[in-house]
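So, chain A:
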Amino acid sequence: MNAPKASFTPRRLVAAMLTAGTLAGAGQALADDPIKVGILHSLSGTMAISETVLKDTVEMLIEQQNEQGGLLGRELEAVVVDPASNWPLFAERARELLAQEEVDVVFGNWTSVSRKAVLPVFEELNGLLFYPVQYEGEESSENVFYTGAAPNQQSIPAVNYLHDQVGVERWVLAGTDYVFPRTTNRILEAYLQDEFGVADEDIMVNYTPFGHSDWQNIVSDIRRFGSEGKKTAVVSTINGDANVPFYTELANQGVDAADIPVVAFSVGEQELTGIDTAPLVGHLAAWNYFMSVDTDENYDFIDAWIDYTGDEEAVTNDPMEAHYIGFNMWAEAVRKAGTTDVDAVKDAIIGVTVPNLTGGYAAMMPNHHITKPVLIGEIQDNGQFDIVWQTPSTVAGDAWSDYLPGSRDLIADWRAPMRCGNFNVSTGSCGGSTAAEEAEAALAE
Partner candidate 1 sequence: MWLTQPFNERSTQLFIGVLLAAMTLVTLLHLVVPAGHPLHVNAYTVNLFGKYLSYALLAVAVDLVWGYLGILSLGHGAFFALGGYAMGMYLMRQIGDRGVYGHPELPDFMVFLNWESLPWYWQGFDMAWFAFIMVLLAPGALALVFGFLAFRSRVTGVYLSIITQALTFALMLAFFRNEMGFGGNNGLTDFRDILGYNLRSDATRLGLFLATGVALAVGYVVCRAIVGSKLGRVCVATRDAEARTRFIGYRVERFQLFVFVVSAMLAGLAGALYVPQVGIINPSEFSPIFSIEIVLWVALGGRATLYGAVIGAILVNYAKTVFTGVMPDAWLFALGAMFVLVTVFLPKGVAGLLAYRLKRRRNDADAHGQEVTP
Partner candidate 2 sequence: MSLIKSLSQRDRVFDFMAPAESPVDVRHGPILYMEDVTVSFDGFKAINDLSLTVDDGELRCIIGPNGAGKTTMMDIITGKTRPDQGQVWFGTRHNLLTMNEPEIATLGIGRKFQKPTVFEALSVFENLELAMTADKRVLPTLFARLDGPARERIDEVLEMTGLSEQRRRPAGVLSHGQKQWLEIGMLLMQRPRLLLVDEPVAGMTEQEMERTAELLTGLAGKQSVVVVEHDMGFVRSIARKVTVLHQGSVLAEGSMDEVQNDPRVIEVYLGESEEAA
């Protein structure tokens, strides 16, 4: 891998200012004890497909940071481990990073289950985790920062778009059978019924196993469901590998985006590299970032990425942006706190604002979720997305959905004095808190 060329365009300078602070640091010799940055992404096994690029992203960001003088005059050092797409191993590796390597912060995880597996470890050992992937919400841990989208930053706006702009009246909620689709679809069902008064017979829910490869029946059901006269759309939470055969089948059974658009929440540029997109033009995806975003920050990021990977065809995607944001936020917070001490950073980071790649700014909310714009893109024949709609302003991530009976009354606020991940506004008490007491327990030990 060749190092990114340090071309100092004025913009890059500004970016440098924002991220790395004054360039003064660049000159002086770096203190010898480095700041350790843990990277917890699968490099082997089934998830390697998605996670390896995230590992590279963080490494790239660290490299850039060091070029700009590191942090607090100290060099950043990446500590990479491979949880090998094995959930128990994720927990073990997390423990290794925190207990053995004693890293100051960890960037990692993709799947919900891996996050759930490491959560107790981070809470017990009081570490910092930046989680870059859109997820099902229903969680707010004192030690985790969710830089990916919560349901209200992805699915809800997407549905609004389909309803208002495209005039969709019938909905197919198709997903892989795991927690993210389950929760998202449950939220959407409730939302569609409450907000748009969609009747039950106008909602079709369908779950398939991981890596499902035979979509004939399902697609033809969708076709039939969609040929009843009402405008129909498919909301797809189908996960990674299953998408290729799904879209192939869609194309071959002649399901045209103009007739039955499919809006996907788990299909980004990365996934499209595996698909012949010509027949898919017009199908949609909802993200908070697209590689096709037309801003100079983005083009700088892309160029840096292409140089870093040395691959002309290399693509960027939403979770990469999330890491970009998360990393800068953390760096900013460290600068603010003047230390990498976890508790200090935790307090300092709330309210921190850094530029995102879509020409706006992302702020860290008290519930450890961030503000993001929501973009709707249509697949183009070159494997890119063409942005057809976006929220007028950024949306703040909502840890607890307002559309689930269980979590309607819950809010999260990690500022003193509340310091609670699931405060129940109706009972006015910090419900069966995951983090608060555990943190104490951890500290007590």
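These made the cut because all candidates are chains of the complex that A comes from, given by their letters.
List of remarks:
Basically, a contact is a pair of C-beta atoms (placed from the backbone, for glycine too) under 8 Å apart; a residue touches a chain by one contact, two chains touch by 3 or more; residues count from 1.
Predicted model only: the values in this text are computed from it and were never measured.
When the candidates 1 or 2 are screened for touch with chain A in this complex, the one that qualifies is 1.
Taken together, the chain A residues at the contact with candidate 1 in this complex read 43-44, 81-84, 86-89, 91-93, 95-96, 99-100, 111-113, 116-117, 119-121, 124, 138-139, 177-179, 182-183, 186, 207, 209-210, 404-407, 410, 421-422, 424, 431-434, 437-438, 441-442, 445.
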